[in-house]
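Everything on this sheet refers to the single structure shown next.
One protein chain is absent from this view; the other protein chains keep their places.
Which chain is which? They are A and B, in the order written, and residues in each are numbered from 1.
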Amino acid sequence: MRVPLVTAVRGPILMITLGLLFVADRFDAAGFDRTWPVLIIVFGILKLLERLALRRQGLGAGGV
Amino acid sequence: MTNGEDRPREEAAHAAGADSQTGGAGGAERPAGYCRVCGKPLSESQVRRRHGVIYCEAHVPAPAPLPRSEWDTLPQATAGTSPGLAFVLGLIPGVGAIYNGQYAKGLIHVVIFGLIISILEAGAGGLEPLFGMLLATWVFYMAFEAYHTAKRRQAGLPVDEFSSLIPLKEGAGSVAGPLVLIGLGIFFLLLTLDVIDLYQVVRFWPVLLIVLGVWMLVSRRQPGREERGGAS
Partner (left out) sequence: MRRGSLVGPFVLILVGVVLLLNNFKPELSLLHLFFNYWPFLLVGWGAVRLIEILVSAARAQPLPRDGITTGEWVLAVLLCLFASGADFARSQLPKARITMHGLQLFGETFDYPLAGSVEAGPAPRVFIENLRGNVRVAGGEGSEVKVEGRATVRAFAKDDADKVNAKCPLEVVREGDQIIVRTNQERAGGDWSVSADLEISVPKGASVTARGRYGDFDIANLDGNVEIASDNAGVRITGVGGDARIQLERSDIIRIVSLKGKVEIKGRGEDIELEDISGRVTVKGAYSGGLSMRRLAGPLVFESRRSELRVAGIPGVLHLDLGDLTAENVQGPLYFKSSSRDVELTAFTGPVEIQLERGDVQLRPAGKDPQIQATVRSGDIVLILPEGADGGVEATTQRGEVVNEFGEELATEDLGQKGARLFGPPGKPVRIRLSTRRGDITVRKTVAAPEQGSPKRLQTTSV
């Protein structure tokens, strides 16, 4: 299985998001205790793109 | 000379064998038996018997293991892996995973445990009972997960860092999972940014049941790749 770009890039993108959330927290724009769900959203989007990319590669599997 | 050729082949072989092997049976004495593997003639004292078959000292197979009795416990495939111990250690946040060698997972377990406690400490907006039960559930989840991971390791199955009791399959497949995740994230974000109020929303919880039912209906009416549209 060729690793799609989305999968490889998932880690760094999450890390950048985490960093930006903490920047916002550090400079009192929006506290991390309020912004943390953004991480879940970004993770979900990346996972979604990954599923779509793998579909295009022609693989199928069940599972949540 | 034709004399040698007339001797029966066996005797010639034995003679040849007796000559070429050291410690053979000797010349005039009649051997008590011949080794099944190498054919060496053996005196009575050199005979080794297994299951009614004669072998020489060099070729006798090891004694067969005694038939296992029900009272014996199975030996551990991986030494030092005790699922029972894993369960007990798993009750302590993180320690279960560490016992199984999954250090990153242990850290995550600890962080989640801490988060639940922090939420309880900060008053959970009146939902203390929910988070209290979540805490108890999480503690047992950690313990059971450690137990099952230890069992897999014991059976020699490979276990990766983030093995989990919840199956998270890679690969394509339904986009439902990620969509649920995104939806959940947006929901929490709206909550934490005070766009919606928890009390307003909590009233709608039966919608989840409805959605679940609809999803089950839809997925049953469509024949899947592996399923055939069978009985509902």
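The rule is simple: a residue touches a chain if its C-beta (ideal position, glycine included) is under 8 Å from a C-beta of that chain, and two chains touch if they have at least 3 such contacts.
Keep in mind that this is a model prediction, so the values were computed, not measured.
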On chain B, residues whose C-beta touches the chain left out of the figure: 103-104, 107, 111, 123, 126, 161-162, 197, 199
Suppose we count only contacts with the excluded chain; which residues of chain A make the list? 2-5, 7-23, 25-26, 32
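By definition in this document, only the chains that are shown with their structure count from here on.
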Note: chain B sits from chain A at a C-alpha centroid distance in Å of 31
Hey, which residues of chain B end up touching chain A in the complex? 167-189, 191-193, 224-226
Chain B partner contacts - residues on chain A that touch it in the complex: 33-45, 47-48, 50-52, 54-55, 57, 59-64
